[in-house]
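What you see is the complex with one protein chain gone and the rest in place.
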Amino acid sequence: MRRIYLDHSATTPVDLEVAALMMTYYTEKYGNPSSVHGFGREAKQALEEARRQVAELLGATPKEITFTSGGTEADNLAILGTVEALQKKGKHLITSAIEHHAVLETFEFLEKKGFELTVIPVDSEGIVAVEDVRKAIRPDTILISVMHANNEVGSIQPIAEIGNLAKEHGVTFHVDAVQSFGKLPINVQEMNIDLMTVSSHKIYGPKGVGALYIRKGVRIVPLAHGGSQEKRRRSGTENTPGIIGFGKACELIGKQMDEEAELQRKLRDKLMNGILERIEHVKVNGPLGEKRLPNNVNVSIQFVEGESLLLSLDMLGIAASSGSACTSGSLDPSHVLLAMGLVHEIAHGSLRFSLGSQNTEEDIDYVLEQLPKIVERLRMMSPLYDQVTKCNQAE
Amino acid sequence: MRRIYLDHSATTPVDLEVAALMMTYYTEKYGNPSSVHGFGREAKQALEEARRQVAELLGATPKEITFTSGGTEADNLAILGTVEALQKKGKHLITSAIEHHAVLETFEFLEKKGFELTVIPVDSEGIVAVEDVRKAIRPDTILISVMHANNEVGSIQPIAEIGNLAKEHGVTFHVDAVQSFGKLPINVQEMNIDLMTVSSHKIYGPKGVGALYIRKGVRIVPLAHGGSQEKRRRSGTENTPGIIGFGKACELIGKQMDEEAELQRKLRDKLMNGILERIEHVKVNGPLGEKRLPNNVNVSIQFVEGESLLLSLDMLGIAASSGSACTSGSLDPSHVLLAMGLVHEIAHGSLRFSLGSQNTEEDIDYVLEQLPKIVERLRMMSPLYDQVTKCNQAE
Amino acid sequence: MYTEKVMDHFTNPRNVGELENANGVGEVGNAKCGDIMRIYLDIEGDIIKDVKFKTFGCGAAVATSSMVTEMVKGKTIEEAMVISNASVAEALGGLPETKMHCSNLAADALHKAIGNYRDKQTKKE
Partner (left out) sequence: MYTEKVMDHFTNPRNVGELENANGVGEVGNAKCGDIMRIYLDIEGDIIKDVKFKTFGCGAAVATSSMVTEMVKGKTIEEAMVISNASVAEALGGLPETKMHCSNLAADALHKAIGNYRDKQTKKE
């Protein structure tokens, strides 16, 4: 059966060159980078090369990169670590309504512990207004955390403007850039970002690796205690093969970012427009054009439910998602779509296609051929669609 | 140049079969296990198979296994998670003086936060007395954490007896089994262990993966917040290739554990006795015989310093360690050796060889041929040895 | 995630549609939770002669709807009343835990349809 993977925002395959490099570090250059001997030194050297590669893609210096076990840990480290370091300065925190669970739940945890949290709303396209952030800042605000690009609807946030604001007010600024990293140009200097989360498995690197950019001079308290690795910011034997793979993936994606983005924008628009042309009662979620991630398509297909769509697509070999990977396992409609003002019914019928480097025009054609049939079948079964057709007939 | 790796307690190469399996999950079956589609389901299935494989080697059920990013995280999760869950029950904690930094520093952090900590001493062989643990238990004790086998001197602790004690007193019992797992038989049921830390990269699995055994019914509070993976105990996209590699490594090592241990004991004793025969003023650190890890040799070579020994060995292609991997980067002599009553001078000259499955008799012969020359050279340079020879001459 | 039987019922759902001449109709759930099931019954005497369903919902919701229609066709009302959500799930070879409470409502819809039929009968009398 044909298999078309359109879920790159959930995770990506590891690039073959990256995987081959990792193999060497699993089976031959397997030393512990803390060790004094040659095995240790060669691992350490490669680790530092990876740090340089990651830093370069962010516009940071290698010393500002702390490797973690993934985006979730980096988000937690950024938020809990900052709050632990600055709690004497204030207890007010700011975030947006459309953050990833790793950010949102961490803030909710802190709110329960007694911190005060302002959650900035978004407009119907899923974008935060800078003015709302400005109004939310108080003298006791210690942290602002706003994601760069949303994982569900692909909306790109005005990070540079928020960065300016944060700098003006002397508030630490964290950005979850897991979805934009390697897809959009990022420069932590120009954007005035103090802390930034990135993750390897979204850019054709291995799972279980991420990094937190920590601007020189910004203090965070580590989450875990132990071996003093990563300049005491992240203890535990370093996942050298994973980190080296991440570094290589950064290097590779950095070289072709603009080109790749252009290709994906084309496929994205072909898919989005194709769906709108072929299926009635469809709503695009998120912004159009430049304010949208190059690889994100998100539509709500009314009168049908997301999981049914996913299962039906899957039977035809098409892998997609409904909301974020985490959301699709649960029954709650996406908090992102609700924050954008969608009613529950429509939020339930959301479908995300996220493109990747191997996707082709043919893949899109196949989806556009199959999806209308699937929707038709599911709508025939749906008591909601029923009412619509009856109303239409009555008119 | 000949390269002989004798630092398996720091980290091991990944088994080739394990590495090959991981490759498949990096490049082909790369789905996110939380995804609804086929890519997600095949990853999920493999993840659960790995959970079964790890559980089997511990005598646990798969549901009791929570995957982490390594031993350090598992230790932190066990200790911080238990304390967070039980802090209303009491504030007294017990551990031993020879724990890994991941345990010891976590307890020291809690001590600073206001918890009361009893650190049980060890005897000159590096072994905890059960009686000391019994005496330390108070009505408000909420956690006992004692490692199974020490990473520096290989001393094996009376875990089953301490487990009995803990059960008797209704105190949660955590065991750091990173060094014994896959080398000694372990059964969490028979040993009355509530929480147990294991790590993949010490048993020919990949770095960046570990697990915490959490006995059914034992509650711990997670360290990080987010995607609700691992039954909400450990958030973050699962490192499926790594976890699958860890599972496979458990299966492989489980099959040949006794045989392998026997082989290594032989090499261990050959190396240890060989050193004692060939070099004067050498002290064995840790117990002899059955109370010692099958793969651990640790000696203090008087009048010379550990790092000089390591560098000299390294130039001949021999990779060893002085204390734990973390210790060798720092300047402090090992807290383990000091706890065993060694004076600083002698602790500084400690040398650890940790054997692995590829090591041969020839490797040992080579070390026994080179080490005496190295020691001789360094002693000729040492102002301490100087005094000894002068005294000897004077006698 | 789902058993083969669930996937079979999801892919080839039995008895989808409406019954023009239904004398018992029951609906449960709401779009807010993501599941709506409507069951149509054609009852003659005590016997369920025909049954159809329409469902908006996830795989489990569709499969349980389909399964329940298969289970009741030709049965007496009393027999139908004994069918529970749990027995529908069992007939499908089990459901994922997260789906047990939210999407496993087909038996409820059936019972509601039977209630609707009985109400009508009472009114007629």
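As written, the chains take the letters A, B and C, and residue 1 is the first residue of each chain.
Going forward, a contact is a pair of C-beta atoms (placed from the backbone, for glycine too) under 8 Å apart; a residue touches a chain by one contact, two chains touch by 3 or more.
Because the structure is predicted, anything quoted here is derived from the model rather than measured.
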Exercise for review: Check each of B:S308, B:S321 or B:N359 against the chain that is not shown and name the one that touches it.
Suggested key: B:S308
Revision key, fill the gap. Answer key for B:E190, B:E280, B:E362 or B:D386 versus the chain not shown reads B:D386
**Study point:** Option touching the unshown chain, where A:R41, A:R265 or A:H344 are the choices
**Key:** A:R41
Study note, to complete from the structure: Across the whole complex, the chain not displayed is touched by chain B residues 303-308, 311, 315, 329-331, 333, 344-345, 348, 380-386
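Basically, only the chains that are shown with their structure count from here on.
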Review point. Of all chains present, which has the mean Cα position farthest from that of chain B?
Key: C
Point to revise | Computed distance of Cα centres, chain C from chain B, in Å | key: 56
Check your understanding: Out of chain A, which residues touch more than one other chain, so two or more?
Key -> 307, 311, 329-330
